[in-house]
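Below is one structure, written out as structure tokens; the observations come after it.
Missing here is one protein chain; the remaining ones are kept as they sit in the complex.
Let's look at subunit A:
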Amino acid sequence: MSQTMVIIGAGEAGVRAARTLRQHSPDIEIHLFERENGLPYERPPLSKSALLDEAFTRQLIISEEELTQLSIHYHSDTYVDELLPASKQVHLSNGQYLAFDKLLIATGAKARALPLLQQKGLDSHPLLFSLRSAADCQRIRAHALAGQHVVLVGAGFIGLELAASLRSKGLKVTVLESQARILQRAVPAPIAEVLAQAHADQGVDIRLNCQIEDIRLDHVVEVDLVGQTRLTADWLVVGIGAEPNIHLANQAGLALENGIKVTAAMKTSHPDIYAAGDVCNFPLSRYGTQVRLESWRCAQEQAEIAALNMLGHRAQYEQAPWFWSDQYDLGLQSVGLSINPVTRLERRYDERTRLYVELNEQQQILCACAIGPGNSVAKDIKVIERLINQNSTVDITTLGDVNVPLKSLLKRAKECA
């Protein structure tokens, strides 16, 4: 009898897993469940082109024809309301039960709520916005009228991408950040500085070290800040990070630790249940650490590993994580993790084009982050990604010398190998 594979969540991870399962096994039954309505869509454009384009479109990850062609049973507008690990079944929102041989949880993450607004019972106020789904994006689009004033809480990636998009649409944008600089946790200071300057040049008001005392939502938004004048705005966006959707895993008694705890094989504490993407907390042996990331590419790569293992392969996730952000004409790319760096150096091509690298004691690159117009830094990051994944020892003088192409480090590494 053919095996039944169940995937919960049709984001980047869920869809990639379904494709990989089919690619390696023509006979299994694949069920892909998605809580939202419609076909699986890409989320990265929601804070960028999907806001700026004249008409709203969802960029699909997979088409209806392809789902049919690959015999993937896609159930949209359907969610798993209970996971029964002992009997290996899922209970669906339509009342049915479905038995599985292997299961993948790819439920992603949800926007973190601002405790102050929760306490005041304002979490679903019409002037309050967050951004995770296409519906959220459409709601923001409908309110994003030129000349309006929007306050964004949180200078993380989603907040800053939204700030750039909304500013480009002619809105007045104020960003409130509690830390001393933007992207404090995610991006090194010399790179964040370029972005901060771009936002300042475009007229975005970024307030750092900002403490919110109170927020009132009525017909307008009023924000009281400690030691500053009260802000009045038309609407409010909260972009203070995301929390993994662990409800099902928790209920099923799977091991949790800032997300669903998985092995490098993407396996949970249950032998037939896997997790991938934003929802999972996974080990990266290269860095000797366990992390949860919100990354488009990680989600896909992890899903591929999970799918292979669901089919009995023995694959492990080992890639250095990569992500990107686009704001105005600037593209940022980052690879690796900043874990116990010993050496830090900057390669500055010009004021707006910079690469920042961190290395360990053995002169191996741990991570790099770069920014520049368009995709101008992509080549450098790709070279570094390879150097990290090959565990190459690099020559620091070459790395810091903008006149020597970075690619020469790869060639040298190849010769030494």
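Keep in mind that, in the parts below, a residue touches a chain if its C-beta (ideal position, glycine included) is under 8 Å from a C-beta of that chain, and two chains touch if they have at least 3 such contacts; residues count from 1.
Just so it is clear, contacts and distances are computed from a predicted model.
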item	value
Identity of the absent chain, which is to be given by its UniProt protein name, from "C4-dicarboxylate ABC transporter permease", "3-phenylpropionate/trans-cinnamate dioxygenase ferredoxin subunit", "LLM class flavin-dependent oxidoreductase" or "Carbon-monoxide dehydrogenase small subunit"	"3-phenylpropionate/trans-cinnamate dioxygenase ferredoxin subunit"
Residue, one of A:212, A:291, A:378 or A:404, that touches the chain absent here	A:378
Residue touching the undisplayed chain, where the options are A:24, A:112 or A:297	A:297
Subunit A, residues in touch with the chain not shown (by the definition above)	16, 19, 59, 296-297, 300, 322, 324, 374-376, 378-379, 382-383, 386, 407
